[in-house]
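Notes for the one structure printed next.
Only one protein chain is missing; all other protein chains are in place.
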Amino acid sequence: MLRQTIAITLLSLRSVPERWGPSLVIIVGLAGVVAVFTALLAMAEGFQATLKSTGREDVALVLRGGSSAELNSGLPRDQATLIKQAPGVRHGGDGQPLASAEMIVIAELLKAGEKTGSNITVRGVEPAAFALRPQLKIVDGRSFQPGLRELIAGRGVTQQFEGARLGETLRMRGSDWTVVGVFESGDANESELWADVEVAQTTFNRRGFSAVRLQLDDASALQQVKDALTADPRLIVDVESEQQYYSGQTRQFRQTIGMLAGVVTLIMALGATFAALNTMYAAVGTRAREIATLRAIGFSGTPVVISVMIESLVLALAGGVIGALLAYLLFNNMAVSTLGANFSQVVFQFKVTPALVRSGLLIAIAIGMFGGLLPALRAARLPVTTALRAA
Amino acid sequence: MTRTGFVFANLLRKKTRTVLTLLSVVTAFLLFGLLQAVNVMFSAGADFVGATRLVTQARVSFTQSLPMRLLPEVEAIPGVARVMWQQWFGAVWQENTQLIFFAADPGRLHSVYPEYVMPDQQWRAFEETRTGMIVGRNLAKQYGWHIGDKVPIASNIFPQKDGSKAWIFDLVGIYDGKDEEWQRNTNVGYINYAYFDEANQFGSGFAGTFILRLADPDQAQQIAKTIDARFENSPDETKTQTEKDFNIGFFKQIGDIGLIVRWILFAVFFTLLLVVGNTIAQSVRERIPELAILKTLGFTDGNVLSFVLAEAAVMCVIGGLLGLGLATMIGIVIGGGGNFPLAVDRQVWITGVLAIVGLSLAVGLLPALRASRLSIVDALAGR
Partner (left out) sequence: MVRVSNVYKSYVRGKQTVEVLHGLSLEIPKGDFVALMGPSGSGKTTLLNLIGGLDQPTSGEILVGGQRIDQLSGGQLARWRARNVGFVFQFYNLMPVLTAERNIELPLLLTGLSAAQRRKSVAVALEVVGLTDRARHKPRELSGGQEQRVAIARALVSDPTILICDEPTGDLDRKTADEILGLVQVLNRDHGKTIVMVTHDPKAAEFARRTLHLEKGQLLEQAAA
């Protein structure tokens, strides 16, 4: 049985080049399906990865109650001070709590080649903000000097937008700010511009903060901080870990892209299945005589079925691999930006992960199997005499 | 039988093959219809607002509220017919559904947006009811609100003076749009500005963004420049653009959806070309002797060309129309909800039909030419 199968399979595979037209149909069709599937989900993966790695589990983010985003939140100065005193917050070498009160303002920058501007987050920070984000490093220039209208720009901003490169001046609210440094952090922070919070407050005429970040003793201290702050009658706040916050922010985008990818892939897969069936029926048809002769000689039906399915699988897999490769070469690590938290842009990269490639190839295999099954069964069941007579 | 009948008879030659090819075309155009609708929604969806209004926002960001004290200066600008303001309310329905709500002055809203159609009596009720609100028809339908309902809307930005984020409004009016496009965009709610101004904890005087109705739309760019020049270097720098540009700019930030859609459709149609083209080419190859016989009977080269082209066209037209039709139906089902006005409308159909024609030619022309040029003598002799 096995020998028969191998013999027939090799025979049919060898003849594929003769039928290169229809065979190409399967390969190209599946390459398309897998490429589109992989590209779309790589976008979702990349976005999620960027935002996920931005948040830490042992840092608590405190916002005004019911705000849902830093942009909507506002905490007066005295409340911010109170929040920093919460139990469960680690203290620094100087005995002060490791906490950073921060203020969000939105600026507008032009994306290269666009005429309408995009919103960029400008974050006013206290010195502790750097300690709370050890992954953040200044890679070019220097950090801003407190008291001056200076900015440091995230790598993502300098790559995707104009007007915020090292040495350039940005005009905000009637005042000029100079970019004195560029930083990298490998996460969503790279999509921001940072400045001294006090200078920002005076320039933009704001008195409070948007959020307070607290370094926890450890991840389990979150509940302790939460309980303490929500119990305090002077405060109305929401407390969650940074991780939870950023996760929540991406949910909308992930859902939308997920749905889009799902629908598009489903429809394309359907179309590819029809195309595969078409090709395999044709393949079986042109070889009806050949198959019937084999069976007349004495090969049984099953090896024929298997050989047809293998042919279909091989073609489909070839297409799938090409598609995944295309997606990887064209899109992997390509940087794009979209509307993220705070109604401003988040720069992220497409990420073609091994898991994604695996899923794509599984889809190809499924289509290949289904595309080969029905024609294969037809080939096996065709009465030998009919097949021998057919032209 | 007619010539058309002959074309169809030939299509039914290998039923399975024809059906599968047809289904491939259907799925391709189904995708085309849906994706194009999405594309249109994100790019050209802003067109319908026209150019009669300008939007003046804080230059730094539209999320920053402009102060009311700018109003007299804006009104005084020549060419400005009427000014309204609207403050983003940060409305939340039932825990976590974000809604589009603004605090606005009823009279001014009515005057600046004549495209909103609502009975006079409801406009009056809106003006007279302090805690009143009006919503668009789509919004009301989506959540089952009726006139007279007391609707609890929370704000994730503005608490009331007592600190609570929960607000309640009386639904006193439901507005509709003046035409099909405006009717699709009835997803916004408005609350009475006077009440909001007085009752919110952060204080009064937040105007949000100003919307200006112009006396002469052609003056739009000039007036926009004038306004921004007036407030330059002040603590309240402005950015003024036409309503259309404002909407486009917003959508553009979500990303180059157009590009993504174009890439996907390119992949789809390339494959489709291959699939259908292969089918037609194959079926022509099989029928060379028959086509030769047709020529012996007296059918000209041109006749044979049109037969093959017609076959390709029938496949593409039927499949394409079915696919677009399916997309339209799905669009209606999805678009029933107010927030995702996905409409496979006239614009999409026009591009769709063009694509059908293009596809028919692309897959049919080469095989048709080959068929028309075959030599009778060679074909009959089996060469």
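Think of it as A and B in the order they're written, each chain with its own count starting at 1.
Please note the rule applied: contacts are C-beta pairs under 8 Å (C-beta built on N, C-alpha and C of every residue); 3 or more make two chains touch, one makes a residue touch a chain.
All values derive from a computational prediction rather than experimental measurement.
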**Prompt:** Which of the displayed chains are touched by the chain that has been omitted?
**Reply:** B
**Item:** Option from B:128, B:179, B:216 or B:301 whose C-beta touches the chain left out
**Value:** B:301
**Prompt:** If the missing chain were put back, which residues of chain B would it touch?
**Reply:** 1-3, 5-6, 9-10, 12-13, 289-290, 292-303, 376-377, 380-381
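In this section, only the chains that are shown with their structure count from here on.
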**Fill in**
Cα centroid separation, chain A vs chain B, in Å, comes to 26
**Fill in**
The chain B residues in contact with chain A across the complex are 14, 16-17, 20-21, 23-24, 27-28, 30-31, 34-35, 38, 59-61, 63-64, 90, 92, 96, 154, 156-157, 159, 163, 165, 202, 232-235, 237, 239, 245, 248-249, 252-256, 260, 263-264, 267-268, 270-272, 274-275, 278-279, 281-282
**Of all residues in chain A, those that touch chain B in their complex** = 21-22, 24-25, 28-29, 32, 35-36, 39-40, 65-69, 71-72, 74, 105-108, 114, 116-119, 172-174, 204-205, 236, 260, 263-264, 267-268, 270-272, 274-275, 277-279, 281-282, 285, 336-339, 343, 345
